[in-house]
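Left out: one protein chain. Kept in place: all the others.
The letters A, B and C name the chains in turn, as written, and every chain counts its residues from 1.
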Amino acid sequence: MDGGAPDLAGLLERIAADVAPLIGSGTPAEYIPALAEVDPRHFGMAIADLDGNVHGVGDWRVPFSAQSITKVFALALALAEGGDSLWRRVGREPSGNPFNSLVQLEHENGIPRNPFINAGALVVTDRLQTLTGDASSELLEFLRAESGNPDVSFDAEVAASEHEHGDRNAALAHFMASYGNIDNPVPALLDHYFWQCSIAMSCADLARAGLFLARHGLRADGSRLLTRSEAKQVNAVMLTCGTYDAAGEFAYRVGLPGKSGVGGGIVAVVPGRCALAVWSPGLDSRGNSVAGVAALDRFTTLTGLSVF
Amino acid sequence: MDGGAPDLAGLLERIAADVAPLIGSGTPAEYIPALAEVDPRHFGMAIADLDGNVHGVGDWRVPFSAQSITKVFALALALAEGGDSLWRRVGREPSGNPFNSLVQLEHENGIPRNPFINAGALVVTDRLQTLTGDASSELLEFLRAESGNPDVSFDAEVAASEHEHGDRNAALAHFMASYGNIDNPVPALLDHYFWQCSIAMSCADLARAGLFLARHGLRADGSRLLTRSEAKQVNAVMLTCGTYDAAGEFAYRVGLPGKSGVGGGIVAVVPGRCALAVWSPGLDSRGNSVAGVAALDRFTTLTGLSVF
Amino acid sequence: MDGGAPDLAGLLERIAADVAPLIGSGTPAEYIPALAEVDPRHFGMAIADLDGNVHGVGDWRVPFSAQSITKVFALALALAEGGDSLWRRVGREPSGNPFNSLVQLEHENGIPRNPFINAGALVVTDRLQTLTGDASSELLEFLRAESGNPDVSFDAEVAASEHEHGDRNAALAHFMASYGNIDNPVPALLDHYFWQCSIAMSCADLARAGLFLARHGLRADGSRLLTRSEAKQVNAVMLTCGTYDAAGEFAYRVGLPGKSGVGGGIVAVVPGRCALAVWSPGLDSRGNSVAGVAALDRFTTLTGLSVF
Partner (left out) sequence: MDGGAPDLAGLLERIAADVAPLIGSGTPAEYIPALAEVDPRHFGMAIADLDGNVHGVGDWRVPFSAQSITKVFALALALAEGGDSLWRRVGREPSGNPFNSLVQLEHENGIPRNPFINAGALVVTDRLQTLTGDASSELLEFLRAESGNPDVSFDAEVAASEHEHGDRNAALAHFMASYGNIDNPVPALLDHYFWQCSIAMSCADLARAGLFLARHGLRADGSRLLTRSEAKQVNAVMLTCGTYDAAGEFAYRVGLPGKSGVGGGIVAVVPGRCALAVWSPGLDSRGNSVAGVAALDRFTTLTGLSVF
């Protein structure tokens, strides 16, 4: 990291070479057609330093569907806008169950375990909607600003596809509403949620957008989004809950706060140092990018930059 | 039973006297205002013999909200119209969980355990809707015909109240739809389901309407609704699944096939002999009428007419 | 039933012919070697009338391992000796889970759902041990007396095999002990339990032994074991809980109180009429004899003698 561009370029090339045999293994998400059609041979990786300089390898400038990665940005905005009263409505414990489980929700009376399972993300979006009046637009503006890329945008086809296959999320939202844990009308909430999931970004965009977590809360323009303590907290929730029910495995192998999406992307943070993004569509059985996790594993092994 | 009207009248008076101390205990259903406002001091009981003669005591002619009792009639109609392919979409095992649980549904991939939990009843109504094009009207016509009372009708206030507090049922329906186990659009299905639950009937109406199960499948007009074997099967499902998660207790105390509703009513069947209905709004912790279960317990104890 | 021996013999022959194609299908219990070695082609069936006359077909006089069928006799003895305080320590609701599940036990603080799952049967044996000082001998004496067969006995090889593979039952017993729901030392309790499970009886023995439940509580010698009400209650628990997690299916198909064992036997009761026993070692996925359930299904279909 400290050696500047030449070394970083070499590091990224080496990681890309190391994980090349894994690219194309795993299975792209199949629950919506718009994701199932993506070419599984993509691979890209980008690193952004604290000043916003980005280096990349492979398809690091190709936009893909960010999906659940957007949940970490929505969480940060909801905390920034509304403070920690959010935690009365959503927990911060890892879930032992798959990411869209209703079992847990029922055992805990409509309070999702954490903000990164789908139920928890719906609560976060509901809160952001109440706070801002337009949750998905607010999020999009933030991502454009932090990535420095005004072309970051919703993908209408993906959003429509999510909507069409949205019965599971509708079930989650109605179920929480039955416990009084949803403030906005369910159909409107689902619309914002599906738009949020559809946002398309590249590794370069995502690495830059994640820098406020490496900068202990400071945005690209130097203004403060989160207090140092809040930034620590978001990183902690990412580490313990950011990769579905494989968070323990991700911590064990990679040892960094990270948030994955079923589009095959992962954002990771080295507090005080840099932010990374990686993308390859083939997923393992728990919904995380096979080549993406391996690339981050190589990164922390080669650099020693794990938090542990 | 065999001694005719005078003895039956005496039997019903004695049961009413025996359970009088329990009337008003328990708690009326509170999840919708229309039910919470009912006077908890009501008590009525009616017995219909195989010829359709009915005797009663107390408020046996006062209509009340049949609620889940309608599920047994919807099941019979769906079997009569569509045959036993229904059982590919819903099980017939007792549920160890509360009646609207999503936990079980998730563990068993969207197939409800039995047709009397809410999820299973939604599948039955969905099936009836596909078979008839108008599930709730079909059911209403059937109940009018069997009870011999053309005034049996929907209660629009109750249906509206169910709709307003319908997030839990919406969650169940969307969740099963996500597994492909719902054929009709969820909003239309819910409408039919809420209308179905709202049907108001008296003990006299319900006892007569239940006679086809005592007559091994024959309707009031002598036509056959179910085969003898199908009637046996519906009675068996009532015995093992008809009283929420207290079916074992009900079998132990009463020993008859029975179906309860949160309006405080219960229908019970003595195969080959008679059908009974009882009503008192105060519910125990598992959703069954306190005085109603006690009255049926007294009935089988005094007459020896348990199936065991 | 009323036509006497000639008709019964014909009925049994017909049932045996009808189910012949199923004999040998399913899988004998494999968890202990002593059961796995039994020839799966056995089939026997016996009917005992209220006077103790028994008719049979096939291997109806061949002893086999009664296994869980003994649980119904242990329950009756514990109720007869100690009364219904037993129900403070074990429920009577059907279990939605496999018969030796710890999940349910944990959710309900060490109180098993019913006396026929393994955990519940351990509580019953523990109670019988406390009441009599020698639970397994007491049970053996009772079965010899009711069957009229002094040769009914423990199978030492089976008991040893159960003991050797007894970790699951040891886990259940220790787990309930941790909640204070076991009174005797766990190793002694397990010994009695394994002896109890090992008892070998024929269909003839079991049909006769089950008659007290058809006689509403009267033993073979005319003395009363259970009150009429208690006999009704045991029959009810058999119907709702007697065939593992297939009780709903058994009620639906057969419509009689019944108790099965993994040795391939089933005892069933027609209250006020007769008791039946059937045996064939091949089990379905839920632990009930394939040919045995089919034979009882044929019996109630041909005779109309279901309780429904």
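Everything that follows uses one rule, which is that a residue touches a chain if its C-beta (ideal position, glycine included) is under 8 Å from a C-beta of that chain, and two chains touch if they have at least 3 such contacts.
This structure is a prediction, so every number in the text was calculated from the model and none was measured.
Peer 1: Among the chains included here, which ones are touched by the excluded chain in the whole complex?
Peer 2: A, C
Peer 1: From the list A:L102, A:L225 or A:A246, which touches the chain that is not on show?
Peer 2: A:A246
Peer 1: Using the touch definition from the top, which of C:S178, C:T227 or C:S285 touches the missing chain?
Peer 2: Within the whole complex, the residue contacting the unshown chain is C:S178.
Peer 1: One chain is left out of this view; which of A:N235, A:S260 or A:S289 touches it in the full complex?
Peer 2: Hidden-chain contact among the options goes to A:N235.
Peer 1: When the complex is taken as a whole, what residues of chain A touch the one chain not shown?
Peer 2: So the residues of chain A touching the unseen chain are 91-97, 104, 113-114, 228-229, 231-233, 235-237, 239-241, 245-249, 251-252, 255, 257, 271, 301, 304, 306-308.
Peer 1: Determine and list the chain C residues touching the chain excluded from the picture.
Peer 2: Chain C touches the missing chain through residues 101-103, 105-107, 165, 167-168, 170-175, 177-178, 186.
The rule is simple: only the chains that are shown with their structure count from here on.
Peer 1: For this assembly, give the contact graph shape among line, ring, star, complete and other.
Peer 2: Topology of touching chains reads as a line.
Peer 1: From chain B, which chain is the farthest off, judged by mean CA positions?
Peer 2: When every chain centre is compared against chain B, the largest gap points to A.
Peer 1: Compute the distance, rounded to whole Å, between the mean C-alpha positions of chain B and chain C.
Peer 2: Going by mean C-alpha positions, chain B sits 32 Å from chain C.
Peer 1: Please work out the Cα centroid separation of chain A and chain B, and write it as a whole number of Å.
Peer 2: 48
Peer 1: Would you mind listing the residues of chain B that make contact with two or more other chains?
Peer 2: There are none in chain B.
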